[in-house]
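Below: one structure in structure tokens.
Removed from the display is one protein chain of the complex; every other protein chain stays in position.
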Amino acid sequence: MNLQTKRTIIFVLGLAFLASLLLVQWQEVVRREEEAGLTVTPVSVPASSERCYACHKSSSPGIIAHWEGSTHAEKGVGCVECHQADERDADAFLHHGATIATIVTPRDCSRCHVTEAAEFAASHHAKGGNILASLDNFLAETVEGNRVPFNPHSPTPGMDVTEVNGMASAFTGCQQCHGGKVALTDKDGNMINVDDLQPDPETGFPTNSAAVAAIAKDSNGKPILHTGTWPNTGIGRINLDGSLGSCSACHSRHDFSPRRARQPENCGKCHLGPDHPQKEIYEESKHGVAFRDLRDKMNLDSKTWILGEDYAQAPTCATCHMSANSVDRKVTHDPGTRISWTNRPPVSKLMDTDANGKIIDEVDPVLRQEMLEGGISHQQRRANMRNVCMHCHTADYVSGFYKQYDDFVILYNEKFAKPGRAIMTVLQEQSLITHPKQFDEEIEWTWFYLWHHEGRRARHGASMMAPDYAHWHGMYEVAERFYQELIPQAREIANHAAVEGREAEAAAVHQVIDEILARPEHQWIGGGEPPPPK
Amino acid sequence: MMGESSGTQTNEDRRGFLTRLPTLGMAGGLLAGYGSFFGMAASYLYPAGNAKKTWLLATHVDNVTVGNAFAFQSPAGEQVVIARLSSGQKQEDFIALSSICPHLGCRVHWESQNDRFFCPCHNGTFAPDGAPTGGPPKTANQALIRYPLAVRGNLLFIEVELTRLT
Partner (left out) sequence: MNAVGRWFGERVSISGDVLRELTNEPVPNHLKRWWFCLGGTPAYLFVVQIVTGILLAFYYQASPSTAFESVRYITEEASYGWYFRGIHKWAATLMIAAVILHQMRVYFTAGYRKPRELNWLIGMCLLLATLGLGFTGYCLVFEQLSYWGATVAANICDAVPFVGGFFKQMLLAGDSYNERTLSRFFVLHAAVLPAVMILLLFVHIAFIRLHGVTELRFPDEDQNKPKHFSFFPDHFFTEVIIGLLLMVLLSFLASVVPVGLGPKADPLTTPETIKPEWFFYVMFRWLKLFSGTFAVLSIGFIIFAMYAWPWLDSLIRKITKREECSTWIGIVAVLAIIGLTVWEALAPH
């Protein structure tokens, strides 16, 4: 091999060396990019919370660990920043030199998160606690439990049970989702809640000093929270300072993870089950299927989580109802701003709200328009949602979907919900049944199943593209309930009344039913064969 | 083995260039490879993210009134005095200064009646913006270290170092 050849080989190998270094440099770039998302920002304990940290590191290491993984820790927001309280607060106590409160309310969070708190306060979520006076609550408090404690009827071996807490189902069932009225106890063990404390709407400090004086405290001077109402992270919790809601319902304490709030499982704590299976519906839909498949690519850790920029693989609950997207660049904490129908009541209503956020029930179009002043129309809400849809679907496609959805809801309303409600109304008007919310007659349960379980399943199934929920778990069961139970039971009540001599009342009921069944959509059941499809 | 030249070249210049080409190529190849290697070594030695600075919550804007100051301790143990200069809601309305006197390391404090920072060790004084106005710091023209501030919403953030040598 001569020298020239060697020189050429050296030249080639030098370039090969360079090429291998380019490979190394490329790897370094890739590594840096990968790390950029994973970099753990070093955490520091703010001076204000150093003493909390020192003790709780060993007494409750989990809480400390959760906090250390939080954005709060990165930003120097420690224990005191959230748990600090004013000594005038009803639940404040002195804890190793710091005045703090156990429960952190949206009022506390709003010290920093102003916009988020305001949006949340305007949302239906914040009003979840209103259920406390509704019929569902009657079910848990009375039908399932008892509003007052009662005595056990036989011993529980191994435990000395002297009293049965009749509210247990309401506390554990309803209020862990809907939120309860947080209460302190007085010296006799009675509840002292927001109604007693009458907090100042501005400051949240109680104005009723008598109630404050009655608060029982433990040996450390810490006010005792009523165990029925705390622990509670229901989303509509009614707090001692008068604020509504609980941020930790979605942003689990103490890591306050936006990542978690972005995932459907988070909503699935409450939005599931026979009466509103949104979680199951989502899982059945193509949206949920795509999410399960592509979860790893969803950039869930991203600081911003903008649809169309940070990710576009699949939508989660948050994507459509709350999160930012490339058009609507801000996350909203009021999911209702993108929902155009409310499918919660027996008969679905359009989400036209007045200035106070109340749904307008007015029928007259002119008056409706006037009442909308300062409120939000369902068209506006739908436009907001369309902004989300249009990231992955064409305008025609979205419009087509909304046509299908509207048609479905209207079909349910017109064929079953309004007739069902008319039948229940006439029965009550004729004094043949008690109020439908009393659950002391079979037909009241029937009607409840029809709209509250099956009817909602059907409508939610249609709203979120889950055909099986729309049909088999939905409209099919609605129809069965309507034809096979509601109508026969109503007629039976009427016949029974007729036998008892209440002819006029019975006739009124039969007339309503006959009128309904005479409508073209119900004719198939009266005259044998259903009309052939066109 | 091949001969050093094939003998078919007649143009001396061209031949000279051709014989020099492999030498130049060799030098170039070596330079490219090893040069790049040592370039990477330099990049390796250049400190990568050594001083980890971060923005931390200092306080709520409304918690500090005009003309008043409060002490902030950074995670690295730096003592910072944050004062509000005016009633606005921008970062320019606040100032964050190290409370360590640049003279000999004593702790300065804010004297609101004199509108100055004062170091009790050698009577050093500083203007509200940290500039030395009297005492040994004035002579040596040593100002207080100033930290960056930022206002987001109603919150005041300060940029400080996270770690120090222990």
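As written, the chain order gives the labels A and B, with residue 1 at the start of each chain.
As a working rule, a contact is a pair of C-beta atoms (placed from the backbone, for glycine too) under 8 Å apart; a residue touches a chain by one contact, two chains touch by 3 or more.
Since we're looking at a predicted model, the values are computed, not measured.
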{"item": "Residue among A:L3, A:L94, A:V289 or A:A518 touching the omitted chain", "value": "A:L3"}
{"item": "Of A:S20, A:T227, A:Q379 or A:T434, the one touching the omitted chain in the full complex", "value": "A:S20"}
{"item": "In subunit B, positions touching the absent partner", "value": "29-30, 33, 37, 40-41, 43-46, 48-49"}
{"item": "On subunit A, residues whose C-beta touches the chain left out of the figure", "value": "1, 3, 6-7, 9-10, 13-14, 16-17, 20-21, 23-25, 27-28, 31, 35"}
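The working rule: only the chains that are shown with their structure count from here on.
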{"item": "Gap in Å, rounded to a whole number, between the CA centres of subunit B and subunit A", "value": "47"}
{"item": "Subunit A residues touching subunit B - in the complex, by the definition given at the top", "value": "1-2, 4-5, 7-8, 10-18, 21-22, 24-25, 41-42, 44-47, 74-77, 81, 111-112, 114-115"}
{"item": "Residues of subunit B touching subunit A in the complex", "value": "1-2, 4, 19, 22-23, 25-26, 28-34, 36-37, 40, 52, 54-58, 60, 72-76, 153-155, 157, 162-163"}
